[in-house]
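Heads up, one of the protein chains got dropped from this complex, but the rest are sitting where they should.
Showing chain A:
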């Protein structure tokens, strides 16, 4: 019996899988998210052009409406912008960037939040106080404001040749700066409960080092609420990133995210090219809604009190 089959068998026999098979909304959301992620990841192989390679753009294709309208043209299903850029391709490339930044933010803030939360909850005392009050301070300032501050500073500080490359990393850093606090609080609360339980005392009797008690014993028992928070925050991170990009302090035009696309589209809204803004907005909505629906289902499915 290989580990793979046992893992599959465990997934199939789990309560979570059972709940999933009975939950239409979760299935729909998962399917939608799967499609969105796959099309975004494989965008370079399925789109007719790389919309951000100027050499592939033809000016005579510019300002074409979606294909079902009078002047629509194959292969520009959702029309083109003022430079002849295929909107659908731009959206898929943009989703790619948005998802990347969303995942990056969740991973970084999870890493920091879980680590600091474990330390605060396990050791308690002044370490706990210092870390949690620092988190409180960060939370008392709106996320967007912190992110704006960080990206503005980074923009000024980074040398020119790093600006475009580093923009994504700066955004991830900026968004993670306040996102970790929520994980840290959740993990800390759970850790403080688990720390007093007898199985931790049993490990202490064996002189198991604190680091191993934290990671091997306590961490697995704090993961359920973290999983839910991470899913919901993934949607939040994508939205925050879109907000920053819309305001012009997020991703640069050379590697746009959905927010950047919406900003451009917004500028051309009054010249009648509604498809430049509506479709990126729709994509953003679908992405966030599917993530949030999944997160809601997960929260209910993992909460034994709601069964």
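In this section, contacts are C-beta pairs under 8 Å (C-beta built on N, C-alpha and C of every residue); 3 or more make two chains touch, one makes a residue touch a chain; residues count from 1.
Here, contacts and distances are computed from a predicted model.
Peer 1: Given the options "Carbohydrate ABC transporter permease", "RagB/SusD family nutrient uptake outer membrane protein", "Phosphoribosylformylglycinamidine synthase subunit PurQ" or "ATP-binding cassette domain-containing protein", say which is the protein name UniProt records for the missing chain.
Peer 2: UniProt protein name of the non-displayed chain: "ATP-binding cassette domain-containing protein".
Peer 1: Among A:53, A:160 or A:198, single out the residue that touches the unshown chain.
Peer 2: Result: among the candidates, A:198 touches the missing chain.
Peer 1: In the full complex, which residues of chain A touch the absent chain?
Peer 2: 197-199, 201-208, 217, 220-221
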